[in-house]
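Got a structure for you, written out below as structure tokens; questions coming shortly.
What you see is the complex with one protein chain gone and the rest in place.
Letters are used for the chains, namely A, B and C, taken in the order the chains are written, and counting of residues starts over at 1 for each.
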Amino acid sequence: MRIRCPHCGERDNGEFSYLGDAAPVRPEGLDASAAAMHDYVYLRDNPAGTIRELWYHAAGCRSWLVVTRDTRTHAIESVEPARDVARARRSGEAA
Amino acid sequence: MRYSLFSVLGQALRGQRDWTPQWRDAAPQEAYDVVIVGGGGHGLATAYYLAKEHGITNVAVLEKSHVGSGNVGRNTTIVRSNYGLPGNIPFYERSMKLWEGLEQDINYNAMVSQRGVLNLYHSDAQRDAYARRGNAMRLAGIDSELLDREGVRGLVPFIDLDNARFPVKGGLLQRRGGTVRHDAVAWGYARAASDRGVDIVQNCAVTGIRRENGRVTGVETSRGFIRAKKVALSVAGSSSLLAGMVDMRLPIESHVLQAFVSEGVKPLIDGVMTFGAGHFYVSQSDKGGLVFGGDIDGYNSYASRGNLHTIEDVMEGGMALWPGLGRLRLLRHWGGIMDMSMDGSPIIDRTDIGGLYLNAGWCYGGFKATPAAGFCFAHLIARDEAHADASAYRLDRFATGHLIDEKGMGAQPNLH
Amino acid sequence: MTTLALQRAEAPASASFGDQPFRTATGGLIDRNRPRDFTFDGRRLTGCHGDTLASALLANGVRLVGRSFKYHRPRGILSAGSEEPNALVELRSGARREPNTRATMAELYEGLEATSQNRWPSLAVDVLSVNALLSPVFAAGFYYKTFMWPASLWEKLYEPMIRRAAGLGRAADAPDPDTYDHAHAHCDVLVIGGGPAGLSAALAAGRSGARVILVDEDFATGGRLLAERREIGGTSGAEWAARALAELESLPEVRILPRTTLFGVYDHGAYGAVERVSDHLAVPAAYAPRQRLWRIVARRAVLAAGAIERPHVFGGNDRPGVMLAGAVRTYLNRYGVLPGRRLAVFTSSDDGWRTAADILAAGGGLAAVIDTRTTVPPALRRMAEAAGARVVTGGYVAGTKGHLGLSAIQVVDGYNSTETIPCDGLAMANGWNPIVHLDSHLSRRPVWNEAIHAFVPGTLPSGMQAAGAAAGRFTLAECLETGARIGAEAATDCGFTASAAAAPQTDPETVDHTPLWRVPKPKGKAFVDFQNDVAASDVELAHREGFRAVELLKRYTTLGMATDQGKTSNLAGLSIMAELTGKDIPSVGTTVFRPPFTPVAIGAFAGHHRGKDFRATRHVPSHAWAEENGAVFVETGLWLRPAYFPRAGETDWLDTVVREVETVRARVGICDVSTLGKIDIQGRDALAFIERVCANPFATLAIGSARYAVLLREDGLIMDDGTIARMGETHYVMTASTANAARVMQHLEFCRQWLWPELDVQLASVSEQWAQYAVAGPRARDTLRRIIDPGFDLSNEAFPFLACTDVTVGGGIPARLFRISFSGELAYELAVPAAYGDAAWRAIMQAGLPYGITAYGSEALSVMRIEKGHAAGPEINGLTTARDIGLDGMLATNKDYIGRLMKERPALVDPNRPVLVGFRPVDPSARLRAGAHFLSLDAAPSLEADEGVMTSVAYSPILKSWIGIGLIRRGPERHGERVRAYDPVRGADTEVEICSPVFVDAKEEKPRV
Partner (left out) sequence: MSEAMTSLWQPRGAWEGVARIGRSGADAGPAGVRLTLREGFGLATLIVAEGKEADLQTALADRFGPSLPEAGTAILKGETGLVWSAPGQWLAVAPSPRDLRDLPETLRGIASVTEQSDSRALVRISGPQARAMLAKGVAIDLHPRAFGPGRVAVTSIAHIGVQFWQRDAGPTYDLTVARSFAGSLWRWLEHAAAEFGYEVAASTKDLIAIG
């Protein structure tokens, strides 16, 4: 598998380590509930189809990336820096 | 026809003409007491034990493809009960005991072969971890031996004990462990279940699960709606997809695990051997091929194939441990889809939906579990209470913290 | 078909060349001036440069090459390519022995040694050929029905018997002496196959300036152009191929890889190929690898891998002498070898007549042509009959005769009468199957093409297109045309201006065929899968027993599971099942071909990574000194750490470790702790970041101070522990344990980039920049006073316990000094730039000389941390909470941090959980071992009675006994209680007393003086 790191270019998947689904959002703060945290830590959609997922370019620029990929075909639709995605999400939350 | 040397000899004289299908290729009926989704090893074993142990025979096993087309036919055929945590130990030992009597029970030679499973260690810390595990096994009455270097050398003299990057210091041996001819397990259970009246319905894909008032009423399939009092999911690899049909999210990700077989050669290795400092384990099939594997590819996938990176990783492990393998050739590699759970251990439990039962999350331990998974799942379905040996495999353990994490890797499926 | 151009036969060559009785006097692409001596089963033979082992054997009249897998039937050479199922030999000997090597692919070299396999005592007289007599019993799957009683005999008798009989060749029994190389290649257009289509494609793409890689599994490029008597643009096919190759070699951006098999197609345009760099030599040249594994990334690929001919399924079709017709032509035309003196042709295809013509042209005898089709053009019939051949149309070959090789065929004609025709070779022409294997590696299914009665590539992996025979376009003209067109398209797709040159004129040809899937009434076993001995009757049995789906058929009968992966058998199996079930072939299914296309040496995949090079070895900065001083090393992850430093007179490792510990506790010692992860955390929000990732509080940490730090995973269990030192206003240095260093860095980056992108935090690993040494013991301060540059006040008041600062050493070399203690003694950790690590170590050893300094290794380090009850790897093993190891008191209560919520789950705060305490043997001389489980004194061993586990043990020189720490239920409440440390795997069962985990200096006074 080849993943196109937005910073480093196309690399073999062996350079990356995988975390999982990027959809769950960490419940932040002292008010977060244990139930919400349980769902964040443990429950997954695990779709057969498109998933947005977190990869870490461990052997490259050490960027976390959000890869949009089809789990049936491995076809990759996009790769974005996770930090950009997270910032957009945070600013969305703020708005 | 009962299988025996005599029946085979008799048929040899008759040109093998009188054999009949090993299981009935049933058409689905309108309704069943129990519908088992998934005609793999676990589903078929569940049907068999429902019939045998609980007298429940109005059962259908629905298989979207053909019997044994999933992981039961794609694994590296290892059976063992060398687990270290109390939640796992009795269950896998139940499975081992069932393996030991399986062939006579179902009248099918699945080639259960107890030639030993040897896990190598390469450091004092690893030795102590294996001692911890071996002692836990002994507490449960399971055989385990901690070998030193010379003990290992005696068993597998061809490995690189001295010049390896991670020299071998010893191993944990379970002599009762070994291998089983994987396909034959599915076929044997299918035949035995079919003989007891279970309908095995092939080419029947489940497309929906119908519920009324919080209870299941049946399944939608590619061959029409089938009513059922109880529905049991046994579809490792696709558990999340089936659960999704009733809006359940599971603590599971689907991952691809590759397996490998070499060209057939005359006997090289008797039992199963696992490298403790790399991703490599190996045994040799009765046909002569080395069967080996390593780590999962590590990303969510429903495509039954992996990538070169993992292949090289496994071969490197093989060469590091066993430098005589260099000129032996890899014949085939393939991938299977694993239900990788959040703590590396399975789930055999009821769900919040009445009459819906779940057998899932086997990671790559599903094959060795086949008889006990069937046995315990059947018990749960028949009696609505967990079998004692599988009582730790609860779905709510992630909320309660009763985790069964043999590797200690936490809530990241690809690290288990 | 009347236009068949093959009557331009050369003058019949008289057979025989030198001492090779079946070599034609002239012709072929071999070099007759370069004889090659070789041995087969010890027999000395001679072939020519340019031969394969198979062609050389045939040239010498050797037809019997091996024995089959199950029935041990005599087998010869079926094909002339990589699809060969029968002619498998052990090539070379000793540590270079290669079992199951296809004689058809083994390039002949001087001194080649080949040995037949799977026979005893000899190839001609094989005891297990008795299995053939038992074949009525040994039907498909018979073993699933037998060998069950008594159960105990399976491992003892039945299985060893089966295992010994099974397998094929013998693997080498010594480490492989050769090396393997890896290389990466990138291109615009990858062309797979060097036949007419592949060459055309490479030319069309290469001329445009695109970067092209052409891989071909053969050692001579040209594919079937080398095997057929064909004309392109007025020259011979072989000549055309040579010119194409020469042009390609002249193009700077084209790379040609002969002897290279494209074995696998992977995601996103990644391909695996193996180049047999030295397999055509007796021994690789100095410094040359045996093979090279190529990882190719291509934007476009042209699949021009050709096709594989289909055998006929009839009785005795496996007898040596029965061959694929295309292979017969290859041996005749490329190798100048007559596969027999009198050859017959069994055909359902025009190819059979081409073969007949080639036999005659090469001077061979044509015994018969049996065409399953009813009409044959009179000209062809006349040609054959003029040569004295019997011609049968509308008939078939039902059976064969012969002992160890073919002597006659039994032919049934259109009127159902049988005749026996003597012959010593039979060519089968039953049409061709495009090589769809590579297409299916990415889970694509091929589709059925009724016009050619074969599967052709379906939806191809993105970026791949098939050309020529691989696309089911079998004529030479089509191969040239589609190759050029698709090669040009591929280059165009990559942004180059490419066009397909007009395809050159070829001599006329026809490829009509009507396959016969199996003969109606075979005489004897009719094999479908030669190598695995699967006969048509086995397919029938599988059908009878319900194994009708193609995957079930395959698994039950083992059809297609041999080393050839069913290249010549899968379609035959499918077609018979189709006939039995009354379905058409595509409804029965297709078999998924798995990578690799042909088997690949495991050594090639591993490449450089074997032996010591399996994984990198990391050396600590003091490594050179440690080596000079005879340190014993231990593997810790990738690190090689000194475990202890034996001195003269110390005979036991424990002597050394005790001496090291005692010296540290009484005087001073130095230990290399550079393996710890070291992370600089800087930025305006550094503190806020640390507060969120650490479970204990840091808000009050002053500049110049350090603090123990504990990190949880989000699931509430401990991830790692270390220290955080505040070096400046917004500058912190965190350490992580050796084992977790990389994981912690990844986790911190996750937190920084994904969880809290708004924080201004910069993370830099400085693990490699600093050599870090623990200097510990009552004289540590005295020692360091001689190391730190003058002017720095090391007194307890000025630089107290848990202080940290920047200092200089050695006259201005920047360094970091931390007063932290893992040993429980007065201790410092000094970090110096790694290049000065060696110097600093030597300087400290010298500075400490007056105080009796010792170097100590990881063993002594471990003893001292156990004496202090510090949890480490065996306790922080991913299964424990902070509470389990006695750290719950230090956790913050008024901040949010990773793992805060989940650590409170009921099972994780259950008072019955095992908690860390200390253990001492009741008998002070008793040895403790980690991994022992705890049982009450009166409990019988059982899983239920298990109360916990000993995690770490050490011999304590202070207490003069073994001590341990471990986790036991309600441990802290049970100090003074005795339990059993039960260790049956090492035959131990030791009574121990539960105590505090802190064995020395419980008041923590020593590090503070």
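The definition used in the following text is that contacts are C-beta pairs under 8 Å (C-beta built on N, C-alpha and C of every residue); 3 or more make two chains touch, one makes a residue touch a chain.
Small disclaimer: the values here were computed from a predicted structure and weren't measured.
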Displayed partners of the chain not shown (whole complex): A, C
Option from C:M161, C:A501, C:A616 or C:V922 whose C-beta touches the chain left out: C:A616
Residue touching the undisplayed chain, where the options are C:Y158, C:Y773, C:Y836 or C:F999: C:Y836
Sole contact to the chain not displayed, among C:S122, C:T374 or C:Q846: C:Q846
Residues belonging to subunit A that touch the chain removed from view: 6-12, 14-15, 59-63, 81, 83
Positions on subunit C contacted by the hidden chain, ascending: 179, 181-186, 211, 286-289, 295, 297, 608-609, 612-613, 615-621, 624, 639, 674, 680, 682-684, 731, 759-760, 762-764, 766-770, 786, 789-790, 809-811, 813-814, 833-840, 842-843, 846-847
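One rule holds in what follows: only the chains that are shown with their structure count from here on.
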Centre distance in Å when subunit A and subunit C are each reduced to the mean of their C-alpha atoms: 29
Computed distance of Cα centres, subunit C from subunit B, in Å: 23
Averaged-CA centre spacing for the pair subunit B and subunit A, given as whole angstrom: 30
Where subunit A touches two or more other chains, by residue: 1, 12, 17, 19, 38, 41, 73-74
Interface hub residues of subunit C, defined as touching at least two other chains: 266-267, 270, 295, 443, 714-715, 902, 905
Subunit C-facing residues of subunit B, complex: 3-5, 7-9, 11-13, 15-17, 19-23, 25, 65-69, 73, 86, 89-90, 100-101, 103-104, 107-115, 122-125, 127-136, 138-141, 144-146, 158, 160, 163-167, 172, 178, 181, 183-184, 187-188, 202, 262-268, 277-278, 284, 286-288, 303-305, 307-308, 311-312, 315-320, 323-334, 397, 399-403, 405, 407-411
Subunit B partner contacts - residues on subunit C that touch it in the complex: 69, 95-100, 134, 136-137, 139, 142-149, 151, 154-155, 159, 162-164, 166-176, 178, 180, 264, 266-267, 270, 272, 295, 441-443, 537, 541, 544-547, 549, 551-552, 555-556, 558, 562-563, 565, 594-596, 599-603, 605-607, 609-615, 617, 634-636, 713-717, 719, 873-874, 877-879, 902, 905-908, 929-933, 941-943, 945-946, 949, 951, 982-986
Residue numbers on subunit A that touch subunit B, as the complex places them: 1, 12-14, 17-21, 35, 38-39, 41-48, 51, 53, 55, 69, 71-74
